[in-house]
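The block that comes next holds chain A.
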Amino acid sequence: MNQRILMKGNEVIAEAAVRAGCRHYFGYPITPQTEIMHYMAHRMIEAGGVMVQAESEVAAINMVYGAAAAGARVMTSSSSPGISLKQEGFSYIAGAELPAVVVNIVRSGPGLGGILPAQGDYFQATKGGGHGDYRNIVLAPASIQELYELTVDAFNLAERYRMLTMIFGDGTLGQMMEPVLFREEEPINRPDRPWAVTGTQGRREHNTVQSIYIEADDLEQVNLRLQAKYHEVAAQETRYETVGCDDAEIIVVAFGTCSRISRNVIRQAADEGIKVGLVRPITLWPFPEHILDQLSQKGHVRAFLDIELNSGQMLEDVRLAVNGRRPVHFLGRMGGNLPTQKEILEKIREIAGRS
Partner candidate 1 sequence: MEKVFARTKGLTDKPFHYCPGCTHGIIHRLIAEVMCELDILDETIGVSSVGCTYNNYEYFACDMVQAAHGRAPAVATGIKRVHPDNMVFTYQGDGDLAAIGTAEIIHAAARGEKICTFFANNAVYGMTSGQMAPTTLLGQVTTTSPFGRDADLQGYPINVCEMLATLPGAVYLERVKVTDFKSIQQAKKAIRKAFRVQQQRLGFALVEILSTCPTNWGKSPAESLAWVDQVMVPQYPLGVFRGADLEVDA
Partner candidate 2 sequence: MAKVEFNEERCKGCGLCVPVCPKHIISLRRDRLNSKGFHPAGVEAMDQCIGCTFCAVICPDSVIEVYR
(Lines give C-alpha, C1' and ligand atoms only; values in the text may rest on other atoms or scores of the structure.)
Protein backbone atom coordinates (compact mmCIF):
# COMPACT_ATOMS: atom_id res chain seq x y z
CA MET A 1 0.00 0.00 0.00
CA ASN A 2 2.80 2.40 0.90
CA GLN A 3 3.93 3.12 -2.60
CA ARG A 4 5.09 6.25 -4.28
CA ILE A 5 2.60 7.98 -6.56
CA LEU A 6 3.52 10.50 -9.21
CA MET A 7 1.49 13.64 -8.52
CA LYS A 8 1.41 17.32 -9.27
CA GLY A 9 2.37 19.64 -6.41
CA ASN A 10 -0.94 21.46 -6.22
CA GLU A 11 -2.88 18.19 -6.07
CA VAL A 12 -0.59 16.89 -3.34
CA ILE A 13 -1.41 19.93 -1.21
CA ALA A 14 -5.13 19.26 -1.63
CA GLU A 15 -4.81 15.54 -0.89
CA ALA A 16 -2.61 16.27 2.12
CA ALA A 17 -5.21 18.66 3.50
CA VAL A 18 -7.97 16.08 3.22
CA ARG A 19 -5.75 13.45 4.87
CA ALA A 20 -5.04 15.94 7.66
CA GLY A 21 -8.75 16.15 8.40
CA CYS A 22 -9.57 19.33 6.53
CA ARG A 23 -13.21 19.15 5.42
CA HIS A 24 -13.80 22.79 4.54
CA TYR A 25 -12.14 24.55 1.64
CA PHE A 26 -13.05 28.00 0.32
CA GLY A 27 -11.32 29.30 -2.79
CA TYR A 28 -11.32 31.49 -5.83
CA PRO A 29 -9.60 30.59 -9.12
CA ILE A 30 -6.17 32.01 -9.91
CA THR A 31 -3.21 30.62 -11.81
CA PRO A 32 -0.92 28.86 -10.89
CA GLN A 33 -2.76 27.20 -7.98
CA THR A 34 -6.17 26.41 -9.44
CA GLU A 35 -5.56 22.65 -9.48
CA ILE A 36 -5.97 22.76 -5.70
CA MET A 37 -9.57 23.90 -6.20
CA HIS A 38 -10.20 21.42 -8.99
CA TYR A 39 -8.99 18.58 -6.81
CA MET A 40 -11.01 19.79 -3.81
CA ALA A 41 -14.15 20.09 -5.94
CA HIS A 42 -14.42 16.31 -6.23
CA ARG A 43 -12.29 15.15 -3.31
CA MET A 44 -14.28 17.09 -0.71
CA ILE A 45 -17.49 15.52 -1.96
CA GLU A 46 -15.93 12.05 -1.66
CA ALA A 47 -14.68 12.89 1.83
CA GLY A 48 -18.04 14.33 2.96
CA GLY A 49 -16.65 17.82 3.17
CA VAL A 50 -17.44 21.24 1.76
CA MET A 51 -15.86 23.13 -1.12
CA VAL A 52 -17.24 26.57 -1.87
CA GLN A 53 -16.13 28.62 -4.85
CA ALA A 54 -16.39 32.10 -3.40
CA GLU A 55 -17.15 35.34 -5.23
CA SER A 56 -13.69 36.72 -4.45
CA GLU A 57 -10.58 36.04 -2.44
CA VAL A 58 -11.89 38.51 0.13
CA ALA A 59 -15.05 36.46 0.56
CA ALA A 60 -13.08 33.19 0.58
CA ILE A 61 -10.83 34.25 3.46
CA ASN A 62 -13.84 35.53 5.40
CA MET A 63 -15.55 32.17 4.89
CA VAL A 64 -12.37 30.66 6.30
CA TYR A 65 -12.65 33.06 9.24
CA GLY A 66 -16.23 31.93 9.87
CA ALA A 67 -15.47 28.23 9.51
CA ALA A 68 -12.42 28.52 11.76
CA ALA A 69 -14.51 30.38 14.35
CA ALA A 70 -16.97 27.50 14.11
CA GLY A 71 -14.15 25.12 15.03
CA ALA A 72 -13.41 23.47 11.67
CA ARG A 73 -10.09 22.51 10.08
CA VAL A 74 -10.22 24.88 7.17
CA MET A 75 -8.06 25.92 4.24
CA THR A 76 -7.95 28.34 1.36
CA SER A 77 -5.41 28.67 -1.41
CA SER A 78 -4.47 31.36 -3.86
CA SER A 79 -1.59 33.02 -5.62
CA SER A 80 0.02 36.40 -5.09
CA PRO A 81 -2.62 38.92 -6.30
CA GLY A 82 -5.29 36.86 -4.56
CA ILE A 83 -3.22 36.66 -1.40
CA SER A 84 -3.02 40.46 -1.40
CA LEU A 85 -6.82 40.53 -1.29
CA LYS A 86 -6.88 38.06 1.57
CA GLN A 87 -4.66 40.19 3.81
CA GLU A 88 -7.66 41.81 5.47
CA GLY A 89 -8.83 38.40 6.62
CA PHE A 90 -5.34 37.37 7.74
CA SER A 91 -5.22 40.30 10.12
CA TYR A 92 -8.66 39.47 11.56
CA ILE A 93 -7.71 35.80 11.92
CA ALA A 94 -4.59 36.86 13.81
CA GLY A 95 -6.57 39.25 16.00
CA ALA A 96 -9.27 36.68 16.79
CA GLU A 97 -6.63 33.94 17.24
CA LEU A 98 -8.19 31.46 14.87
CA PRO A 99 -6.45 28.46 13.29
CA ALA A 100 -6.43 28.42 9.49
CA VAL A 101 -4.23 27.16 6.68
CA VAL A 102 -3.54 29.31 3.63
CA VAL A 103 -1.58 28.22 0.57
CA ASN A 104 0.23 30.81 -1.52
CA ILE A 105 1.62 29.41 -4.78
CA VAL A 106 3.61 32.54 -5.46
CA ARG A 107 3.72 34.09 -8.91
CA SER A 108 5.67 37.09 -10.09
CA GLY A 109 4.58 40.68 -9.52
CA PRO A 110 3.99 43.47 -8.79
CA GLY A 111 0.45 44.10 -9.95
CA LEU A 112 -1.02 41.40 -12.13
CA GLY A 113 2.62 40.55 -12.92
CA GLY A 114 2.92 37.13 -14.50
CA ILE A 115 1.96 33.56 -13.79
CA LEU A 116 5.52 32.24 -13.60
CA PRO A 117 7.20 31.31 -10.31
CA ALA A 118 8.61 33.88 -7.92
CA GLN A 119 9.34 34.48 -4.24
CA GLY A 120 8.46 38.16 -4.27
CA ASP A 121 5.80 37.72 -1.55
CA TYR A 122 8.42 37.00 1.13
CA PHE A 123 8.00 40.38 2.81
CA GLN A 124 4.23 40.15 2.64
CA ALA A 125 4.20 36.64 4.11
CA THR A 126 6.77 37.08 6.86
CA LYS A 127 6.44 40.70 7.91
CA GLY A 128 2.68 40.86 8.26
CA GLY A 129 1.01 41.94 5.03
CA GLY A 130 -2.17 43.07 6.70
CA HIS A 131 -2.51 45.75 9.36
CA GLY A 132 -1.39 45.49 12.96
CA ASP A 133 1.25 43.67 14.98
CA TYR A 134 0.89 40.04 14.01
CA ARG A 135 2.75 37.10 12.55
CA ASN A 136 1.85 34.06 10.52
CA ILE A 137 3.76 30.80 10.58
CA VAL A 138 5.20 30.46 7.05
CA LEU A 139 6.36 27.07 5.77
CA ALA A 140 8.49 26.83 2.63
CA PRO A 141 8.56 23.36 1.10
CA ALA A 142 11.18 22.45 -1.50
CA SER A 143 9.85 19.15 -2.85
CA ILE A 144 6.55 17.47 -3.54
CA GLN A 145 7.10 15.09 -0.63
CA GLU A 146 7.68 18.07 1.61
CA LEU A 147 4.56 19.80 0.26
CA TYR A 148 2.62 16.85 1.61
CA GLU A 149 4.33 16.69 4.96
CA LEU A 150 4.33 20.42 5.62
CA THR A 151 0.67 20.76 4.62
CA VAL A 152 -0.22 18.18 7.26
CA ASP A 153 2.03 19.96 9.77
CA ALA A 154 0.43 23.29 8.90
CA PHE A 155 -2.96 22.15 10.25
CA ASN A 156 -1.39 20.93 13.48
CA LEU A 157 0.63 24.09 13.97
CA ALA A 158 -2.36 26.29 13.16
CA GLU A 159 -4.47 24.60 15.83
CA ARG A 160 -1.70 24.27 18.41
CA TYR A 161 -1.03 28.01 18.33
CA ARG A 162 -4.37 29.28 17.00
CA MET A 163 -2.51 31.01 14.19
CA LEU A 164 -2.75 31.32 10.46
CA THR A 165 -0.19 29.00 8.92
CA MET A 166 0.87 29.56 5.35
CA ILE A 167 2.32 27.15 2.83
CA PHE A 168 4.62 29.37 0.78
CA GLY A 169 5.27 27.59 -2.49
CA ASP A 170 5.97 28.92 -5.92
CA GLY A 171 4.66 28.15 -9.38
CA THR A 172 7.39 25.58 -9.94
CA LEU A 173 6.42 23.52 -6.91
CA GLY A 174 2.72 23.82 -7.64
CA GLN A 175 3.00 22.70 -11.24
CA MET A 176 5.74 20.08 -11.18
CA MET A 177 5.26 16.34 -10.69
CA GLU A 178 7.35 14.16 -8.39
CA PRO A 179 6.76 10.89 -6.62
CA VAL A 180 5.12 11.27 -3.23
CA LEU A 181 4.75 8.70 -0.48
CA PHE A 182 1.58 9.15 1.57
CA ARG A 183 1.45 7.68 5.05
CA GLU A 184 -1.30 5.09 5.40
CA GLU A 185 -3.14 7.23 7.93
CA GLU A 186 -2.52 10.64 9.42
CA PRO A 187 -2.72 10.76 13.19
CA ILE A 188 -5.15 13.60 13.85
CA ASN A 189 -4.89 14.96 17.36
CA ARG A 190 -6.92 18.10 17.55
CA PRO A 191 -6.76 20.26 20.67
CA ASP A 192 -10.02 21.13 22.44
CA ARG A 193 -11.69 24.24 21.09
CA PRO A 194 -13.80 25.67 23.92
CA TRP A 195 -13.65 29.07 22.24
CA ALA A 196 -15.45 27.94 19.07
CA VAL A 197 -18.98 29.05 18.20
CA THR A 198 -21.15 25.95 18.05
CA GLY A 199 -24.33 27.25 19.66
CA THR A 200 -24.33 27.22 23.46
CA GLN A 201 -26.53 24.07 23.52
CA GLY A 202 -27.59 25.35 26.91
CA ARG A 203 -24.34 24.07 28.40
CA ARG A 204 -22.20 27.21 28.66
CA GLU A 205 -22.17 31.00 28.49
CA HIS A 206 -22.26 32.39 24.97
CA ASN A 207 -18.95 32.53 23.13
CA THR A 208 -17.78 35.49 21.12
CA VAL A 209 -15.06 35.53 18.48
CA GLN A 210 -13.77 39.05 17.94
CA SER A 211 -10.71 41.12 17.17
CA ILE A 212 -12.02 44.47 18.37
CA TYR A 213 -11.12 45.92 21.77
CA ILE A 214 -12.03 49.56 22.25
CA GLU A 215 -10.20 50.06 25.56
CA ALA A 216 -6.48 50.69 25.14
CA ASP A 217 -5.49 48.57 28.13
CA ASP A 218 -7.55 45.63 26.91
CA LEU A 219 -6.06 45.80 23.44
CA GLU A 220 -2.54 46.14 24.78
CA GLN A 221 -3.06 43.00 26.85
CA VAL A 222 -4.26 41.14 23.74
CA ASN A 223 -1.17 42.30 21.88
CA LEU A 224 1.15 41.30 24.71
CA ARG A 225 -0.43 37.85 24.72
CA LEU A 226 0.02 37.57 20.95
CA GLN A 227 3.67 38.60 21.19
CA ALA A 228 4.32 36.07 23.93
CA LYS A 229 2.79 33.40 21.69
CA TYR A 230 4.95 34.46 18.75
CA HIS A 231 8.06 34.22 20.93
CA GLU A 232 7.05 30.71 21.91
CA VAL A 233 6.54 29.76 18.27
CA ALA A 234 9.98 31.16 17.41
CA ALA A 235 11.54 29.14 20.23
CA GLN A 236 9.70 25.91 19.46
CA GLU A 237 8.99 25.75 15.77
CA THR A 238 11.90 27.26 13.83
CA ARG A 239 12.95 24.78 11.16
CA TYR A 240 15.77 24.65 8.67
CA GLU A 241 18.03 22.20 6.89
CA THR A 242 21.80 22.47 6.56
CA VAL A 243 23.94 20.75 3.95
CA GLY A 244 27.76 20.62 4.20
CA CYS A 245 28.08 23.62 6.52
CA ASP A 246 30.67 22.04 8.85
CA ASP A 247 33.66 23.13 6.80
CA ALA A 248 32.12 25.39 4.17
CA GLU A 249 33.82 28.63 3.23
CA ILE A 250 30.73 29.96 1.46
CA ILE A 251 27.21 29.44 2.85
CA VAL A 252 24.37 29.63 0.38
CA VAL A 253 21.03 30.62 1.93
CA ALA A 254 18.04 29.67 -0.22
CA PHE A 255 14.53 28.26 0.22
CA GLY A 256 12.02 26.49 -1.99
CA THR A 257 12.88 26.15 -5.64
CA CYS A 258 16.11 28.16 -5.25
CA SER A 259 17.37 25.69 -2.67
CA ARG A 260 16.90 22.82 -5.14
CA ILE A 261 19.00 24.52 -7.78
CA SER A 262 21.62 25.54 -5.22
CA ARG A 263 21.92 22.00 -3.89
CA ASN A 264 23.16 20.79 -7.27
CA VAL A 265 25.71 23.60 -7.49
CA ILE A 266 27.30 22.61 -4.16
CA ARG A 267 28.61 19.39 -5.78
CA GLN A 268 29.89 21.22 -8.83
CA ALA A 269 31.71 23.78 -6.65
CA ALA A 270 33.24 20.97 -4.59
CA ASP A 271 34.64 19.51 -7.81
CA GLU A 272 36.43 22.81 -8.29
CA GLY A 273 37.73 22.76 -4.73
CA ILE A 274 35.31 25.38 -3.34
CA LYS A 275 33.58 24.24 -0.17
CA VAL A 276 30.01 25.48 -0.28
CA GLY A 277 27.33 24.77 2.30
CA LEU A 278 23.59 25.37 2.20
CA VAL A 279 21.21 26.69 4.82
CA ARG A 280 17.64 26.10 3.72
CA PRO A 281 15.02 27.87 5.86
CA ILE A 282 11.93 25.64 6.12
CA THR A 283 10.10 28.16 8.29
CA LEU A 284 10.40 31.60 6.74
CA TRP A 285 8.70 32.88 9.86
CA PRO A 286 10.00 32.17 12.39
CA PHE A 287 13.23 32.79 10.50
CA PRO A 288 16.17 30.52 11.42
CA GLU A 289 18.42 33.39 12.41
CA HIS A 290 20.20 31.41 15.10
CA ILE A 291 21.99 29.04 12.71
CA LEU A 292 23.14 31.95 10.54
CA ASP A 293 24.33 33.79 13.63
CA GLN A 294 26.35 30.72 14.65
CA LEU A 295 27.82 30.10 11.21
CA SER A 296 28.84 33.73 10.83
CA GLN A 297 31.09 33.25 13.86
CA LYS A 298 32.88 30.18 12.45
CA GLY A 299 36.42 30.75 11.24
CA HIS A 300 35.93 28.61 8.12
CA VAL A 301 32.99 30.68 6.84
CA ARG A 302 34.20 33.53 4.65
CA ALA A 303 30.96 34.75 3.08
CA PHE A 304 27.26 34.14 2.61
CA LEU A 305 25.36 34.04 -0.66
CA ASP A 306 21.60 34.60 -0.53
CA ILE A 307 19.70 33.36 -3.59
CA GLU A 308 16.05 34.23 -4.18
CA LEU A 309 13.43 34.68 -6.88
CA ASN A 310 13.09 38.38 -6.02
CA SER A 311 15.22 41.48 -5.57
CA GLY A 312 16.54 40.47 -2.16
CA GLN A 313 13.83 40.19 0.48
CA MET A 314 15.05 37.36 2.74
CA LEU A 315 18.43 39.02 2.21
CA GLU A 316 17.48 41.56 4.88
CA ASP A 317 16.86 38.80 7.43
CA VAL A 318 20.11 37.07 6.48
CA ARG A 319 22.05 40.31 6.94
CA LEU A 320 20.39 40.95 10.30
CA ALA A 321 21.37 37.45 11.45
CA VAL A 322 24.94 37.72 10.12
CA ASN A 323 25.10 41.16 11.70
CA GLY A 324 27.99 42.48 9.62
CA ARG A 325 30.42 39.73 10.63
CA ARG A 326 30.76 38.42 7.07
CA PRO A 327 29.88 39.80 3.65
CA VAL A 328 26.45 38.73 2.41
CA HIS A 329 26.23 38.49 -1.37
CA PHE A 330 23.03 38.21 -3.36
CA LEU A 331 21.84 36.57 -6.53
CA GLY A 332 18.25 37.05 -7.58
CA ARG A 333 16.10 36.57 -10.65
CA MET A 334 12.68 38.11 -11.23
CA GLY A 335 9.75 38.11 -13.57
CA GLY A 336 9.40 34.33 -13.45
CA ASN A 337 12.98 33.50 -14.40
CA LEU A 338 14.99 31.01 -12.36
CA PRO A 339 18.73 31.31 -11.75
CA THR A 340 20.66 28.64 -13.66
CA GLN A 341 23.22 26.39 -12.04
CA LYS A 342 25.81 28.07 -14.24
CA GLU A 343 24.88 31.54 -12.95
CA ILE A 344 25.10 30.38 -9.36
CA LEU A 345 28.42 28.65 -9.92
CA GLU A 346 29.86 31.77 -11.52
CA LYS A 347 28.72 33.86 -8.56
CA ILE A 348 30.34 31.38 -6.17
CA ARG A 349 33.61 31.47 -8.14
CA GLU A 350 33.53 35.27 -8.01
CA ILE A 351 33.00 35.29 -4.23
CA ALA A 352 35.79 32.69 -3.80
CA GLY A 353 38.13 34.76 -5.95
CA ARG A 354 38.36 32.06 -8.62
CA SER A 355 36.78 33.84 -11.51
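How were these picked? Simply put, all candidates are chains of the complex that A comes from, given by their letters.
Quick note on the criterion: a contact is a pair of C-beta atoms (placed from the backbone, for glycine too) under 8 Å apart; a residue touches a chain by one contact, two chains touch by 3 or more; residues count from 1.
Just so it is clear, the structure is predicted and the values come from calculations on it, not from any experiment.
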Item checked: Selected neighbour of chain A [touch, this complex] from 1 or 2 -> 1
Note to self: Residue numbers of chain A touching candidate 1 in their complex, please.
What the structure shows: 24, 26, 50, 52, 54-56, 58-60, 62-72, 74, 88-89, 92, 96, 197-202, 206-212, 214
